[in-house]
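All protein chains but one are shown at their positions in the complex.
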Amino acid sequence: MEKEKFTIVVFSGELDKVLAAFILATTAASMNMEVSMFFTFWGLNVLRKKKLTSGKNILQKLMNFMNRGGADRLPLSKFNLIGAGPVMMKMMMKRSKVPSIGEFITIAKEQGVKFIACTTTFSFMGFVKDDFIEGVDEYAGAATYLSLAREGRISYFI
Amino acid sequence: MEKEKFTIVVFSGELDKVLAAFILATTAASMNMEVSMFFTFWGLNVLRKKKLTSGKNILQKLMNFMNRGGADRLPLSKFNLIGAGPVMMKMMMKRSKVPSIGEFITIAKEQGVKFIACTTTFSFMGFVKDDFIEGVDEYAGAATYLSLAREGRISYFI
Partner (left out) sequence: MEKEKFTIVVFSGELDKVLAAFILATTAASMNMEVSMFFTFWGLNVLRKKKLTSGKNILQKLMNFMNRGGADRLPLSKFNLIGAGPVMMKMMMKRSKVPSIGEFITIAKEQGVKFIACTTTFSFMGFVKDDFIEGVDEYAGAATYLSLAREGRISYFI
């Protein structure tokens, strides 16, 4: 029997929202749903390596200089406080044994959650595949994603 | 016959987004859908009493000092202007006879809308049940919420 599909667009690159996305995704996977996460725009930062992404022109270089990647340095959507907020949040998560985003990536991969990286964002942000961590299952656009989403019952935009 | 289910994750704690969530929820309830709202992260502020939440350690105390609860003091997602924006918005809502969030809570409860408070957030924010208003129907995690959402046709993340 085919599994029920569960899909999430991870648009936001903020620690708190990404955490919510992973809690929903891994919970759905543990409930035996087939989960796909489509990372796009700022959400792609979760899957970017921590190194500086080059970009193909001065605009992309400038944007990528401001818009750093790496699952362990995402900002908060509020109380960011120039980086103090995320440090605090991460300490609070650790004390309560809530996995970090890096740990959630590992858990999700073990559960078979599919990671799709949005190629449209790639083109205008100047990203290349080498900027991304292993674990990305597919590089694709919105049509690929929507053909999964339309077969499921739950789909979120986060 | 079973009612059609309608579910919302209320992640954001901003007046404008919470207002949108309640407009959708109460409209769905008036269309005879069975509505559940799952309050999580900043969204829990809607259901917190106005008193200062203690927290169990210094980090939680600090976070809860910044992150005040209470349905009548939510910030705006834009034009917050250190509190002037929400005051303005609330006056505009009143003039147009749009219910306040407090009034929407009452309306929703009268319609039988179910309020679920996220226990995962509880653990790392250091909240206890006594920090919350009456009207919370259930304290539960993502699995409980998703088992409702998967039975419905519409589910939003706000």
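Per-chain numbering from 1; labels A and B assigned in written order.
One rule holds for everything that comes next: a contact is a pair of C-beta atoms (placed from the backbone, for glycine too) under 8 Å apart; a residue touches a chain by one contact, two chains touch by 3 or more.
The shown structure was predicted, so the numbers you read here are calculated from the model rather than taken from an experiment.
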item	value
Residue of B:27, B:111 or B:147 touching the missing chain in the full complex	B:27
Contact set of chain A toward the excluded chain (per top definition)	9, 11, 13, 40-42, 57, 59-60, 62-63, 66-67, 120, 123-125, 141-143, 146-147, 149-150, 152-153, 155-157
Sites on chain B contacted by the missing partner chain, in the whole complex	4, 6, 16-17, 20, 23-24, 27-28, 30-31, 33, 77-79, 88-89, 91-93, 95-96, 98, 153-154, 156-158
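The rule we apply is simple: only the chains that are shown with their structure count from here on.
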item	value
Fitted rotation between chain A and its twin chain B in degrees, CA, nearest 5	120
